[in-house]
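Structure record follows, encoded as structure tokens.
The complex appears here without one of its protein chains, the remainder shown in place.
First chain written, first letter: the chains are A and B, and each begins at residue 1.
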Amino acid sequence: MFGILASVIDGILVGAVYGLAAMGLTLIWGVMNVINLAHGAIIVLGMFLLYLVVYSLGLHPYVAVPTTIVFGFLFGIVLYWVGVHRVIGRPELMSLLSTFALNMVLIGLGTAIWSTSPYNVPVDMPSVSWRGYTFTGTHITAAIMAVVIAGLLYLLLYHTRVGKAVRAVANNREAAELTGIPTRQMLSMAFGLGVALAGVSGTLIATLFPFTVLSGETYQLNSFVVTVLGGLGNPAGALMGGVALGLIEGLATPFMPVSWIPIVEFGLFVFCLIAFPRGIFAFSKA
Amino acid sequence: MWRRPFPWLIVGAALLYALFPYFTDDVGLRESLLLAAIYIILASNLNLMIGYAGYVNFGNIVFFGLGGYICLYLVTGWHWNVILAALAGGVAVSAVALLFGLGILRLRGAFFALATIGVNQAVQQLVVNFEPWGGATGIYLSLDSYGPLGGPMQALWVMYLLIVVLTAASLLASYAIKNSKFGLGLIAIGQNEDAAAILGVPTARYKALVYSASAFLPAVAGGLYFFKSGIIEPTSAFSLQTSIEAIVMLMLGGSGTIIGPAFGAFLYEELRGFLLTTEYLSHFQLVIAGALLLVIVQFAPGGLLGWLHRQWPRSRRWLE
Partner (left out) sequence: MSTLLEVREISKHFGGLQAVDHLSLTVDEGEIIGLIGPNGAGKSTVFNLINGVYPPESGRIIFAGTDITGKPPHLVARQGIARAHQIVQPLGGLTVLDNCTVGACFGREDLALDEAREVAREMAGMIGLGDRLDLLASSLTTAAKKRLELARALSARPRLLLLDEVLAGLNPTETEQMIDIVRKIRASGIAILMIEHIMRAIMSLSDRIVVLNLGAKLAEGTPQQVAENPDVIAAYLGDSTLLQAAETVR
């Protein structure tokens, strides 16, 4: 019984990081109605950034966290102007293909540089023991960082001028334009934020598990499941959805082989989409 | 439709295409033309989903691979005639696609697109674990299988001709649908699905039908192609890379047009051939394809044919 509880708690911790990743995806969708199919590739880049920080720069692993946020933000702005700017407002098909093309380029380059071999960055953090069950330090740290970053995002969106401008653009782009907000800059920044969130979640995941260039695909599907659970365009829902998914994974892991879990997720994903088109935690947008 | 010139042009071109390597007895040419023909089949049927209905089927290769497996299984395990086996594969795959389509086509844009990838990966996993179909090693054909067709050499020619027939059929079907009520409904869905529904288009039914229709010819082609190859195994049968390249070819040539996919397939093959002589890393193939897709989507979403139509508006009439 306690074994399951420990698994569930661990799942919740990891789930917070899933939620962070999904927040990146859902932010971009909410602000500019684009579903970023390069999301998985960016998570992978975040993972490799950790590797570079630790092994090429020789720095402490958690230095990679703010590094990824900054680089992710800037990279996201570049990606916006390269691949997203021109397809906004066009049929959804176009933005799907465009972001997917970005994904192809990024993964292709990644494979050329790092091949598809597994990489691992062991991170040393003190664990917490409780009644004979150990909770790994990295999991706890990752969860705390995810929540802190989410909190910072909240502060940014709701208590700064830039954040308010971004929300205004998300709400009604024409009206925002009329009030003098430079909407294109705001869109690029929102995209940058989304990419930063995805990237840093990759960095955090890399502190927990080994990874390859192709890992992004699984986590991208993961993020989609979470956004479906939490409702598209709803960052708070994304965090809750992430925790919920982590919880489900925690419940499932003791009972089924690891390779089955993506199939269960996929099934859950399709089921949720058909049964709850607005998301389970949806604070419904009429 | 046979009263218009265009279908006859397709038939004529197909005849030339089929007979040219035959009369020059050039096996190398036949092989590259066969590959191009396969790509045209994939891209052209993909056009029904992407170009008409506006739904991106990233995992379209699953029809091809599954059709291939069913055909080879019927030929090796049940000693069926290859043509019947390939047709059976086509029927089976499109029937399953119809049922499945009713479910996953309820998903909006990106989710549908991802779900199609998921379907492909899931089917691949199932096949890898399915012993009667050879599991991870796949199914091999012995030379005897080519007996009924007059031996391996002759069989290859027969397969080539049949595949060209399928290519012509794909283009003709594309044309017939575009000029039908069904096609008009699909295109309306592709333009604005909600508006189409309010206008009375039975969107759910039409989407499932086109998904199923877009599965048939690729599945039959898969049966013939893998029979010709003599072997089918999960990695190449369900290769996501090929699936994506079909999309790039479609967009390159001109999504929504009839012969756009044909142009796109040729252009892409030329490009790839050129690249392979200068770059030997296959990862860059994905990068180049991705960059190409990015450029097309942003600057020339109508592809080659779209560009031609804008330069010479009168070409819209005869160059569909």
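Basically, a contact is a pair of C-beta atoms (placed from the backbone, for glycine too) under 8 Å apart; a residue touches a chain by one contact, two chains touch by 3 or more.
Just so it is clear, the structure is predicted and the values come from calculations on it, not from any experiment.
Here the missing chain is touched by one residue of B:Ala110, B:Val201 or B:Met251, and it is B:Val201. Shown as candidates are B:Leu184, B:Leu275, B:Val295 or B:Leu319; the residue that touches the absent chain is B:Leu184. Although one chain is hidden here, its contacts on chain B can still be listed: residues 179-181, 184-185, 187-188, 190-192, 194-203, 256.
Assume only the chains that are shown with their structure count from here on.
Chain A and chain B have centres, each the mean of its CA atoms, that are 34 Å apart.
On the side of chain B, the complex with chain A involves touching residues 50, 54-56, 58, 103-104, 106-111, 113-115, 118, 122, 125, 244, 247, 251, 281, 283-291, 293-294, 297-299, 301. Residues of chain A touching chain B in their complex: 35, 37, 82-83, 86-87, 90-94, 96-98, 100-105, 107-109, 111-112, 220-221, 224, 228, 263, 266, 269-270, 273-274.
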